[in-house]
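Here is the structure we will look at.
One protein chain omitted, others in place.
Order of writing sets the chain letters: A and B. Residues in each chain are counted from 1.
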């Protein structure tokens, strides 16, 4: 995959793995590829992958089992939290930007609804 | 650390290959001129011996020079100088592998001479001077002659190395222009010394031929050999010092 070289790579690796976990490429309880394999697949440094993984272990989104490797947590509540957290981060950005355009909260909701309706119509057509 | 035997083996291999090419060229030259002689109808049993005798000097000289070039290249090539081995050992193995290859070349030449001489014996024997004129003690002169040729090879090679390493080391201290000027001075001095030494050798060989056939005392020759050994050792010590402290490999 391509990285944005302006953003710390370990952070982008985390986001990549979150994405895999939430879209179902990696299911709860699944084993992650070995660190070196991940590094090769993503064309990044082993140490950087290690840093991303250890942060994720600390957060509880993945679990490390001695001698076996790393696994996506089977704790679905934790995964739900992660999803919520990611959704909120995305929304926060949109909200900040729309707010900066002097939209009120009601107007933001209304525009969002309009946007979804239009997009839905476009897809159905 | 790398073993001396491993270094000897790898350094020797390249040189061995070069010398084998020389031997091959020599054989081709003998064969081609032999066939030419046969076509002209002058071929006899002794022809191959004469051809070997007349061709052998050229590949020997070229082979000697090729070995000198290989020896010098090793001092400044990363391929060799990155090998983890102490400089004295490196120097020794470089020089000894060249010497061993040269001995191999000499043996091959001797075998060629022997073989063709044996082939042409019936014709050649009649032209030889009577054996009685050769001095009674033949073994010692032959040993001395072999030693002299090997020591001469070592002396020439270590002198070339000394010049090479000194001129390479001066870049550590001197600006480019002065380095070049100094190198010219070094070349001139060494060429002068070489001419003197060559003169000594030529003179020596003539003298040697005299004693061989008159059976005079070889004592002075042993003395000369000892003097050569001292020069080789002194140059060797200086060369190793230069390698350790100043000489760099050629940049990529």
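What we mean here is this: a residue touches a chain if its C-beta (ideal position, glycine included) is under 8 Å from a C-beta of that chain, and two chains touch if they have at least 3 such contacts.
Heads up, the rule we're going with is that contacts and distances are computed from a predicted model.
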Which of "ATP-binding cassette domain-containing protein", "ATP synthase subunit a", "Hpr(Ser) kinase/phosphatase" or "Cytochrome (Ubi)quinol oxidase subunit III" matches, in UniProt, the chain that is not displayed: "ATP-binding cassette domain-containing protein"
Selected from A:26, A:39 or A:72 as touching the chain missing from the view: A:39
Identified contact with the non-displayed chain, of B:20, B:37 or B:171: B:171
Touching residues (missing chain, whole complex) on chain B: 1-2, 6-7, 9-10, 14, 17, 73-74, 77-87, 171-176, 179, 245-252
Hidden partner interface residues of chain A, rising order: 3-10, 36, 39-40, 42-48, 51
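Operating definition for what follows: only the chains that are shown with their structure count from here on.
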Whole-Å gap between the CA centroids of chain A and chain B: 73
